[in-house]
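Only a single protein chain was left out; the remaining protein chains are all shown in position.
Right after this comes chain A.
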Amino acid sequence: MNFDFSEEQNMLRDSVSRFVMDNYDFATRNEVVASELGYSASNWNTFAELGWLSVPFSESVGGFGGNAVDTMVVMEQMGKGLVAEPFVGTVLLFGGLIEKAGSADQREALLPDVIAGETQGAFAYLERQSRYDLADVTTRAESAGDGYTLTGSKALVFNGMAAQTLIVAARTSGEQYDSDGISLFLVDAAAGGVTRTGYRLMDGQLVANIEFDGVTVGADALLGAAGEALPAMQAVVDDVTLALCAEALGIMETLNATTVEYAKTRQQFGVAIGSFQALQHRMVDTFMAYEQTKSMLYRTVCSLEAEADDASRNLHALKVLVARYGKQVGDEAIQIHGGMGLTDELDVGHYVKRLMTINTLFGDGAFHQARFNELTYN
């Protein structure tokens, strides 16, 4: 039993950590987020050069052959810097689906470009009514000649504006909530009938609503078997959920450190506010919140790697704790920073807004606790 990272994982962590320290101070980060793309293309090239974009992909397509621990290591450090580049959208979601659902030909055709930083991708799965149900898909793909015609509306597509290629979840059979009948299609974002509307979320990321109005694709656009996409979607979403929880942990660590540092320097009543026991105990509570979340993350990643029976239960539990303790850490960071905590110029609020966004992605705390309860007590 050990909780040490391998030498390669330590190098990966140091590499991301150094990049964040040297190139991603808060002011720079804000410029990146405010740009038209919502991220820096030059940073993205750097990520490719440093090999980060290859982390989760198999060696057969030129990947690093990493596992969930490797992704966790990268995401935790990215969380510390509030990195806005679309690692989740392009590498983990888009690339992850191709890796899991795609044929050997598709993997070889598409993943090297992802790894090289030449492709931006996005996964269009969510619809206005779907909330956290991956099977709630009304977008339809009708057979048309050798291929398909896609019709429907997707919302909140991460990295949807920058993506050159989209993976679209659409029904080839079945009714709205059915587990069966969902298929994945590779769609050129510039294809006729695709209309994108971009907008920002509170964490600064650029997302898109995308209309598919009779978009035609060939038979080779199908990713995986027709009507059987849900298990692969769920598997990829689980991987991404774990990755987002690692990002959240990095954010929590940064918020706690920033807050303790502030409490040591901010003087009131002639002393540092960190000398007040009422505040000390709140900061101890957030320290424990962070440690508990980290333990749950380690528990989950170990069970996933071991393909243990309780892996999905652990993942639900992890998302519950990220919601519960992430909120506590964020609330206390703002509270202890006082009026400054409310200002847009301070980074604290921005970290909190990213935590709030992560909380709702792929199911909030209440959603995952209900799933956990179903698996455990029913």
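Assume a residue touches a chain if its C-beta (ideal position, glycine included) is under 8 Å from a C-beta of that chain, and two chains touch if they have at least 3 such contacts; residues count from 1.
In this section, contacts and distances are computed from a predicted model.
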> Name the absent chain by its UniProt protein name; which of "diguanylate cyclase", "Pimeloyl-CoA dehydrogenase large subunit", "histidine kinase" or "Asp23/Gls24 family envelope stress response protein" is it?
Replying inline: "Pimeloyl-CoA dehydrogenase large subunit"
> From the list A:60, A:197, A:292 or A:335, which touches the chain that is not on show?
Replying inline: A:292
>> Touch as defined at the start, partner being the missing chain; which of A:144, A:284 or A:342 qualifies?
In response: A:284
>> List every residue of chain A that touches the chain not included in the displayed model.
In response: 1-5, 69, 260, 263-264, 272, 274-275, 277, 280-281, 283-285, 287-288, 291-293, 295-296, 298-299, 301-302, 305-306, 314, 317, 320-321, 369-370, 372-373, 376-378
